[in-house]
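What follows is a set of notes on a single structure, which appears directly below.
Only one protein chain is missing from this complex, and each of the others stays in its spot.
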């Protein structure tokens, strides 16, 4: 019996992507098929062939989903850096005598259980949440794509070893890992939380990077470059990386949103960020037992969190649509 | 096929040991659990030392791990601090969580795939946009908020369900917790199916089937759905492990005495034996589920043959 190993490899790559857990949307290939025929590219003759990237950018500029989510994210990033632009108060200034009071002049969102101004805290909370999202994603992407990419490129024993290590980290349930690792941390900055997310999050990106490098490696032009005697590093940097990076970016953008939500869940379990850091997760978890009496304490920070996560997921969706080579 | 399965099973061995070692080290990093056993006052040093010796905590970590794994292979998963064998905890916790997972997976399959097929076939219509937006909302709200709101509204305000699940945890009590647990995955399954259906709708074999004059429902169920389900099955298979170990929040809020609750309890009390024991089983389930998914993959897509 002949042994066609090819389908197996491919099957595995896809199956592996599937194991990426809840944050993995990369499998949704080929969304918005209908968009292309009426698109701008159909209208005029092409002057010169454009790269995947400029094509993508061309599409994105005209995608309302991208524009709206991009603007929301821009706004969030600005207030994360300069919260005092739109909030004059001090998020740590709390007067217990006003605890749980509702909306009143000067305090549109009311007060939380400690008598802190909910509006000010919601604005200041953006910083920690966005920091967690952005840096965790950066870390996960770097670590994951380097390890996964190398495994995919070199194959053989390296691939076997790295794939097994990936499986090991995958097998640990994320929330469980968070509870165990973060419960001993007494550092009150965002870094331990980010570090934990990178530690348990990288396999997701690593599998995707591995899969797309394997696919890219089999392309004719890469084979040609190899035949022409290109060095490993040159092939990786010039030929493979540009073609393998798209799926990684797509998953990373969507994962960013889920990391922000994960921080809130960790805070609910008592192991997330710690005061005096102001974060939506902390506020949501401390407001959640009071939801019957003072729903406004829960509503505003969770609303802000939901909008942020939504914006990043939608951005990721839009980027995926634009980058998907099947649409070209 | 047999050789493929054997190879995969062999690959599982290092992963199994690696994952259990990893969790063993992680729980060890948490530090000395003995201090917590004595409540708000310090243990007397003699008793503390004696307890450490009894639980093997006075040995180096690697030795603890080896002893532990040795015991596991004889079916002894150790004892929790309250004197209960961990296997006994498992016997009571796993059936509950398996029921919860079954409910959650059923929701994913029934609702997720139906919505996905519906939206996939009606792309761009209002129903598609509405469902897509709903899935995004579900994705952006943390599960514990969904769970608390469901408990408050359905359980307390409107009285449709019991707010807390009884120790028996029958299937009917697990419907709402199961839905909450499944919600995020449900949203993914919907989106996955939608994309997959939309993509395959234009495939040649579907056009051929339509051209042959096959009735619409037959085209959808026999041809379109079967091929579109591949990524969905992959996802759901991988999700089984994640659901079982990830129910910590849902189980805590709805008072479900399952795996998630035991794990939480084990972590809070820094009970290495409980945590590692449960995770060991979860890792096994995760690995086997992944293998099954890959085999199922061949069933769904006849082009793939495992050698």
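A and B are the chain letters, set down in written order, and residue numbers restart from 1 in every chain.
The definition used in the following text is that a residue touches a chain if its C-beta (ideal position, glycine included) is under 8 Å from a C-beta of that chain, and two chains touch if they have at least 3 such contacts.
By our rule, contacts and distances are computed from a predicted model.
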item	value
Choices "Rod shape-determining protein MreD", "ABC transporter substrate-binding protein", "Sarcosine oxidase subunit beta" or "Heme lyase CcmF/NrfE family subunit" - which one is the UniProt name of the chain not shown	"ABC transporter substrate-binding protein"
Hidden partner chain, touching residue among B:5, B:35, B:110 or B:134	B:35
Selected from B:13, B:66, B:110 or B:156 as touching the chain missing from the view	B:156
Residues from subunit A at the interface with the omitted partner, ascending	90, 92-97, 99-100, 113-116, 179, 182-186, 188, 270-271, 274-276, 286, 289-290, 292-293
Contacts of subunit B with the absent chain, listed as residue ranges	30-33, 35-47, 50-51, 54, 81-84, 88-89, 92-93, 95-96, 98-99, 102, 151, 155-156, 159, 162-164, 166-171, 251-257, 261-262, 264-265, 267-270, 299
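One rule holds in what follows: only the chains that are shown with their structure count from here on.
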item	value
Of all residues in subunit A, those that touch subunit B in their complex	1, 3-5, 7-8, 11-12, 14-15, 17-22, 24-25, 27-31, 33-34, 164-165, 167-177, 179-181, 183-184, 257-258, 261, 264-265, 268-269, 284-285, 288, 291-292, 298, 302, 305-310, 313-314
In the complex, subunit B residues that touch subunit A	4, 11, 14-15, 18-19, 22-23, 26-27, 29-31, 123-124, 136-137, 139-145, 148-149, 152, 156, 184-185, 188, 191-192, 194-196, 198-199, 202, 230-231, 234-235, 237-239, 241-242, 245-246, 248-249, 263-264, 267, 275, 279, 282-283, 286-287, 290, 293-294, 297-298, 301, 303-307
